[in-house]
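Following: one structure in structure tokens, then a few remarks.
Just one protein chain is left out here, and the rest sit where they should.
So that you can tell them apart, the chains are marked A and B in the order they are listed, and the count of residues begins at 1 in each.
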Amino acid sequence: MLITLEKRPTPSRGWAIATPVLAVILTMIAGGVMFALLGKNPVEAIRTIFWDPLFNPDVASYSRPQLLVKAAPLILIATGLSLGFRAGIWNIGAEGQYIMGAICGAAAGLALYPLEARWIVFPLMILAGALGGLLWAMIPAILRTRFRTNEILVSLLLVYVAQALMASMALGALRNPEGGGFPGSRNLSQWPAAANGELVANTGLHWGVIAAILAVIAAEFLLRRHILGFDIRLTGLAPRAARFAGVNPDRLILLCMGISGALAGLAGLFEVAGPAGQISIDFASGYGFTAIIVAFLGRLSPVGILLAGLLMALTYIGGELAQFMLSLPSAAIQAFQGMLLFFLLAVDVLSNYRIRLATKGAA
Amino acid sequence: MKRRTLLAGAALGLGLGLSLGSAAFALDKVKACFIYVGPIGDGGWSFQHDQGRLALEKELGDKVETVYQESVPEGADSERVMTQMALSGCNIVFATSFGYMDAVNNVAKKFPKVMFEHATGYKRDSPNVSTYDARFYEGRAVMGTIGGLMTKSNKIGYIGSFPIPEVIQGINSSYLAAKKVNPEVTMSVVWAYTWFDPAKEADAAKALIEQGVDVILQHTDSTAPLAEAAKTPGVIGFGQASDMAEYKPSPRVSAIIDNWGPYYIKRVGELLDGTYAQGATWAGIGDGEVKIGEITEAVPPEVKAKAEEVRDAIAAGTLHPFTGPINKQDGTPWLADGETPDDATLAGMNFYVEGIEGVIPQ
Partner (left out) sequence: MLGGINLATLIASLMVAAVPILMAATGELVAEKAGVLNLGVEGMMIIGAVCGLVAAVHSGSPALGFLAAAAAGAALSLVFALLTQVFLANQVATGLALTLFGLGLSSLIGQGYVGVKPPPTGRLEIPGLSDMPVLGPILFHHDVWVYLSIAMVAVVAAVLRRTRAGLILRAVGENHDAAHALGYKVTRVRLLAILFGGAMAGLGGAYVSLVRVPQWTDGITAGAGWIALAIVVFASWKPWRVLIGAYLFGGISVLQLNLQAAGARIPVEYLAMSPYVVTILVLVLISAERGGRGGNAPAALGRNFHAAR
């Protein structure tokens, strides 16, 4: 007997909803086994990760809003990436664009320090942040359209360049002149004209969250109603047909890379002006890479990405709680997240393929 | 790898006017929470802080409950972790990386009843924030003495992490100590731009050895430079942050050990008996916060005696590693004969002393 896969004509909607639930359950089982092997109570560990951030009486009032803070950059970046991914355009250098957005946005703001006019400083920083990410994404995009250079690799390589730039900025050009010689810029979140603080107290809501929600809505609209969304979907499904239909592939590459770069840059700016506060050597925290995973967990659909981003944030925050409440090593949480991703990726096959049991093997 | 960026606390106003009563009442039991920037398995910085936590548990037994969280990135994540710690009932939070500075002060404002202790920082915005640090440069002077006396090639190498004051203090201090016992000595500095990257640290050590260096000091956290030194006979090095005893008796001939336990025991003890108050501690060899690891038999007895003499004189307060006359690298006078710098100057040190070659990267 042999199991074969048969491609569904269209992805199953039922499975598309059921598979993430299935994956979470599978992860709970496998993760529970791992926690038990580490000598911890598996039920308690799972409860701490998935339940306590939302409903624990001591911490939930704080950690619930924090979910938004943690999820916002992931959702913002992933939404931009998903457009390109749907069209077969692989920007995996969002981490670099995120860093460049933070550098450019912070630099634009710091150039005006200590100006107090928020209506000048903050919008300018937002603009510079988006532009920084956009320009950084344009490098692989233009190399691809001009020379057919593989954008996966160029965008990835540019991440390292951006990281090195970040270190040199923290130690050099953007270093806080009043910081006693220590690496790191001024703290933007303590400068009212530039701060991306909470808009409503204790909600976690900052401009990055709003931008993420707007991006999700815009992307949903784009994909459903706009001709560009149609072009993207058509190119992803049938590149040759798209070309015959008059889609200009080069234009699509520039647009998709540009949008994802600008959104990643925005995420970087909102992070550096808000939660992170400053340009520092360790600023890059891998959001750009995690967002790729979030994009796929969300099945490349804007609403899916919104949920996937929140789930990812939940495992981060729940993982932190589990670490200090139950003394779980942080490595166990990392491995647990890895498992969750594996299962989510694996069960996706159910929504795209039908599983058949064939009695005669022929493959 | 995320690492702390640490500062030898700008101990402005050390112990002055800081005795504002923060916790005037005694507690029956203290929940002490620790937040580390690296994994406790890093064998260096975070490992030593965790050793301090374990010493605290051992000393105070069931009067203290400790929890910790490792590998917490600086920035937004650390602020969240500390807030959650405060919410879940911690009485005192030890934040053990320089980069947590703004987060510590933000969280402390919201939880006036929770005490916050920030390692290597200098900001104490609310009365419930204290800072603590160790005078590592004192230990460096002992290392420099051993290195200066033991080098055959008269070349000492120093693997620096980042060009920040704490590291520069160490370079200057060890150079001055070596120079004092061996006027021929020169020092080459290699900046690794990392706190922790074993392969890179090994390469840096190798590059130094190839330049004829036979004494290696390091301000990065892994044992890789020692492992590299072990491959070439006659090259010696020192344990950094932890004892690194597995490289005894040579190349590891001694070590500079971060010993946080006594401080943690003291502060939690004060919380228990109600004498706790805000403070800014910058303690060195004399207070046991910087320990000199066993000087092994690979060191000749007279060198060992000299090193112990320096150690004991620093501990007793009769010797300051920076005692004039000392010029800056460009020849301008820094300290007059017999003069010693104040802590604020030390904490912001951003220049080499005369005789060291190369420039501090900017």
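Keep in mind that, in the parts below, a residue touches a chain if its C-beta (ideal position, glycine included) is under 8 Å from a C-beta of that chain, and two chains touch if they have at least 3 such contacts.
Since we're looking at a predicted model, the values are computed, not measured.
**Q** Which chains here would be touched by the one that got left out?
**A** Among the chains that are shown, those touched by the missing chain are A, B.
**Q** Identify the residue among B:Gln48, B:Gln84 or B:Ser222 that touches the chain left out of the display.
**A** B:Ser222
**Q** Any idea which of B:Val142, B:Leu176 or B:Ala204 touches the chain not displayed?
**A** Touches the omitted chain: B:Ala204.
**Q** Just one of B:Ala26, B:Ala305 or B:Val359 touches the chain that is missing; which is it?
**A** Going through B:Ala26, B:Ala305 or B:Val359 one by one, B:Val359 is the residue touching the chain not shown.
**Q** Which one touches the absent chain: A:Ala111, A:Ala164 or A:Ile210?
**A** Residue touching the chain left out of view: A:Ala164.
**Q** Considering the whole complex, not just the chains shown, which residues of chain B touch the missing one?
**A** Per the touch rule, chain B residues meeting the hidden chain are 1, 38-39, 41-43, 47, 157, 188-194, 196-200, 202-204, 206-208, 210-211, 213, 222-224, 227, 244, 246, 357-359, 361.
**Q** Kindly note down the residues of chain A that lie in touch with the hidden chain.
**A** Residues 5, 7, 38, 90, 92, 139, 143, 147-150, 152-154, 156-158, 160-161, 164-165, 167-168, 171-172, 289, 292-293, 295-297, 329-339, 341-342, 345-349, 352-353, 362-363 of chain A touch the chain that is not shown.
We take it that only the chains that are shown with their structure count from here on.
**Q** Taking the mean of the C-alpha atoms as each chain's centre, how many Å separate chain A from chain B?
**A** A distance of 37 Å separates the two centres.
**Q** Please name which positions on chain A make contact with chain B in the complex.
**A** 58-59, 62-63, 66, 69-70, 167, 171-172, 180-184, 187, 189-190, 271, 274-278, 280-283, 285, 317, 320-321, 323-325, 327, 329-331
**Q** Help me check something: in the complex, which residues belonging to chain B touch chain A?
**A** For chain B paired with chain A, touching residues are 2-3, 5, 7, 10, 33, 39, 67-77, 79-81, 83-85, 87-89, 98-99, 102, 122, 162-165, 193, 347-350, 361-362.
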